[in-house]
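Just one protein chain is left out here, and the rest sit where they should.
Right after this comes subunit A.
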């Protein structure tokens, strides 16, 4: 078989399969989501279990349990998700596992789709756990297998930290054989119960393991040293490939050390490297993990040369690196001839329109935001948002997201706001998947502590932002099996929400009226606005503007921000209309009507 084009995330899934995976869990989060999506897709071909858990902490604990019983388990999340799962991770480092536990955390330098740029290598150091940092999809596969092997051998969780340019890059991948792992089953032992005395012992053991790993990594294949002249380059992750491209363009022949295991650092290998060079460039995205390690080591071994990195001000702390960026710093610092001017630079380009991501044409969230906006007009309400597609409700013309912090926080931040400004209404928007993730405790808190929040549950029956993964409200598992459907309305009732209405947000007048009723009610309120995500079904109709009837008032264009609209002499609706009918309900001339799908 030839090479198959696989995304980094698919390569990680393949690596897990080849390593004899027994169980995999995750909560979706860009750029990590395709790992579990892929494993679910392949689950018919292999004997392993895979699930979408309701949040990352749950995912970590389920995977940990499997590894207690000798299973080879994988748990995946994005960097922000690791914050949610950090509690079990820190303790799992002490308790250890019997089989293998590989924790894949995808970082997002840039960031392209995240609230933070946090660096999981720092978390690995904090948790005192080994971490692999792949530079390409091919290497992600190899490192996944190595992580399972290492975890099993040391009975310790092992982290794999790909970044967006690895997760969402593709490469030609060759498949290897699968070596199955048969879990021996859980064996009762006092070591599974974390008591203070045990913690002390385990902490000592963890530090000893760190030193053993340091030696193993120095001797092993993940930190290759390529000899060259006395200019030294140390690079981790995708920066290593950028560095190679930059030095090729500049015609340099530096001594290069690729660090594939940023924690624990391969100290002996680094010492060897330092003895061969007289100055060092450290290339890594986000935090100066390698750089600080090298600075410390340089002090210990008496290396006197300059170390160029973030701390020296040569490279930026925030954002992504690139071959261009590295090339220009190398050229400037080494005083090489400047690169050729960029093509087209002599010409002044016209100013381009701003093109932010927006809610899709026909997205029911647009209708929900619009209905709440209209229904609460004049009330001075605050609108707290949450993480999901509906965060895009912040953009004009809807402008309906005043706060957005992290999963589930819209509801709880809103409760704090309410206590400071009693009487000012707070509408908290949350999606169905986020509701199951961390929304429920927030609702419990509102009911228990009597914070009269107005919850608006935007139920589109999927996890749309990350690619339509199923959740407990859908009656379907990761692999497609049918299961009982958890009704968020029943959950809300069980949490003690007394005033609750379920509506279709595409019925604008009815939803608006419900919003007004909700405003009147003094206690905790929940409006469940239910309508499926447009990406999950085929459009059967679309709308058109009768130009003769249209008065060109521009209201449809101005108020909804539906991307299907464009303007010629008068507003027009393009072929991307999904037929939601929202615009036809706001046209004062009744000029917008339904037509069949061509």
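One rule holds in what follows: a contact is a pair of C-beta atoms (placed from the backbone, for glycine too) under 8 Å apart; a residue touches a chain by one contact, two chains touch by 3 or more; residues count from 1.
Note that contacts and distances are computed from a predicted model.
Participant: Out of "Indolepyruvate ferredoxin oxidoreductase beta subunit", "Solute-binding protein family 5 domain-containing protein", "Peptide/nickel transport system permease protein" or "Isovaleryl-CoA dehydrogenase", flag the one the UniProt entry gives for the chain missing from this complex.
Facilitator: Listed in its UniProt record, the absent chain's protein name reads "Indolepyruvate ferredoxin oxidoreductase beta subunit".
Participant: May I ask which residue of A:95, A:371, A:389 or A:492 touches the chain that does not appear here?
Facilitator: Once the missing chain is taken into account, the touching residue is A:389.
Participant: Taking the full complex into account, find the residue in A:155, A:322, A:403 or A:585 that is in contact with the omitted chain.
Facilitator: A:322
Participant: Give me the subunit A residues in contact with the hidden chain, please.
Facilitator: Touch set of subunit A with respect to the missing chain: 2-5, 30-31, 33, 112-113, 135-136, 164-165, 168-172, 238, 241-242, 244-245, 248, 322-324, 327, 340, 342-344, 347, 349-360, 389, 392, 395-397, 464-467, 557-558, 561-563, 565-567, 571, 575-576.
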